[in-house]
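Heads up, one of the protein chains got dropped from this complex, but the rest are sitting where they should.
Right, chain A next:
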Amino acid sequence: MFGEKAGNLIKELSRCENVLPPYNTDMVKEVCAEIKQLDDLNRSNGAIVANESGLAVNSNPLYPTLRIGVTALKRNVRCLIAYHHNRLRILRTMRWEFGSVLPADIKVNMSSEEVEWFCQYSRNLAKYMRSIGEDGLNLGLDLRPPKSLYIEVRCLVDYGKFELSDGTVLLLKKDSRHYLPRTECEELITKGIFQHIL
């Protein structure tokens, strides 16, 4: 049935909310092939309908076939656009969650065009953030309203030395617990080095 593959593509994406499924190259290729096939079909049918000028256009027996072909083509194109567009929206959310460097397990699911788009987006965003105020404002920080000044965190990896803004140097070891100012550790939490203990 026409349009089925494109529909499956969308379904696959909507099943994984906030997770990026692998870029389905095969399916996308199949949908593209279907679009091309439909396009050819519509062109030849259209030519026949136009040539049989004796009949009114919409009483031609081929007319319903042509209409279905055109609708299916449109639907396929639209699904394909939606697939690509919504994948970008997921990536965009991830830019805010993980920062400009994505974890490797997400990168393997991206197509090369998506990697490029992500770099562009990051660059654009960084440019915007630098332009706020006199020396820029990092919108990637302060993502949640501050509840308390200090939070308790557990270090998940052997990170090594970490200098606080007041000059104190901490040695961060795996599974060590720290009680630190929230502003200092926010970045390390998003990077996955710290875990916030509630």
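Operating definition for what follows: a contact is a pair of C-beta atoms (placed from the backbone, for glycine too) under 8 Å apart; a residue touches a chain by one contact, two chains touch by 3 or more; residues count from 1.
Basically, contacts and distances are computed from a predicted model.
Selecting from "POTRA domain-containing protein", "E3 ubiquitin-protein ligase RNF25", "DNA replication complex GINS protein SLD5" or "Nicastrin", the unshown chain of this assembly corresponds to "DNA replication complex GINS protein SLD5" (UniProt protein name). Here one chain is not drawn; of A:Leu88, A:Ile106 or A:Leu156, the residue touching it is A:Leu88.
Remark: the omitted chain is touched by one listed residue; of A:Ala104, A:Leu149, A:Val169 or A:Leu198 this is A:Leu149.
Within chain A, the residues in touch with the undisplayed chain are 28, 32, 35-36, 39, 74, 77-78, 80-81, 84-85, 88, 92, 113-114, 116-117, 120-121, 124-125, 127-128, 131-134, 137-139, 141-146, 148-149, 166, 181-183.
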